[in-house]
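Taken from a larger complex, these chains appear in their original positions, while the remainder are omitted.
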Amino acid sequence: MARVVVDVMPKPEILDPQGKAVLGALPRLGFSGVTDVRQGKRFELEIDGEITDEVLAEIDKVAESLLSNPVIENYEVHVEDRSVAEIAAEAGR
Amino acid sequence: MARVVVDVMPKPEILDPQGKAVLGALPRLGFSGVTDVRQGKRFELEIDGEITDEVLAEIDKVAESLLSNPVIENYEVHVEDRSVAEIAAEAGR
């Protein structure tokens, strides 16, 4: 089974209230080294079959038309071997 | 300026209604190669100064206590050179 990840983030010029809330809450955790936080979305898509250039082009269209709003968000598509769940499992979490 | 990314995903055994809605909407776009979709969150943190092991350990604590709910979500922390906005700009989007 192959996996493709689509990351969607608010564009830099768009105010991001959720990122701002996280940034505002950090000092109370005693952590002061962060100057900005942006919150976006991550989609993990399981693909049936080989990931060809054609498949990636299709997922690019899905990212643009269904997973993001191109007026206010940027997106990025890439193949990824391991899911966050698998990475967390390896880290013993 | 250094950048650290925290990816947060619903655990595999947790039902993910938003991912399911995306999966259900894909056939209408004429795209049938996707067998599963999971939707999570991506945080891009701008860090003031060098990213040392100590900084990463702090961000790991932030990820566990503020950015995720460890009972229902997995997270993963990594350093990343480029933001999604920068990647999109390079791709001419």
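Chains: A and B, in written order; residue numbering restarts at 1 for each.
Quick note on the criterion: a contact is a pair of C-beta atoms (placed from the backbone, for glycine too) under 8 Å apart; a residue touches a chain by one contact, two chains touch by 3 or more.
Just so you know, these numbers come straight off a predicted model, no measurement behind them.
Taken over the full complex in this file rather than the chains on view, the one protein sequence occurs as 4 copies, with 2 of them shown.
Keep in mind that, in the parts below, only the chains that are shown with their structure count from here on.
Subunit B has its Cα centroid 4 Å from the Cα centroid of subunit A. Within the complex formed with subunit B, the residues of subunit A that make contact are 1, 7-9, 11-12, 19, 22, 25-26, 29, 31, 33-49, 55, 58-59, 61-62, 65-67, 70, 74-76, 83-85, 87-89, 91, 93.
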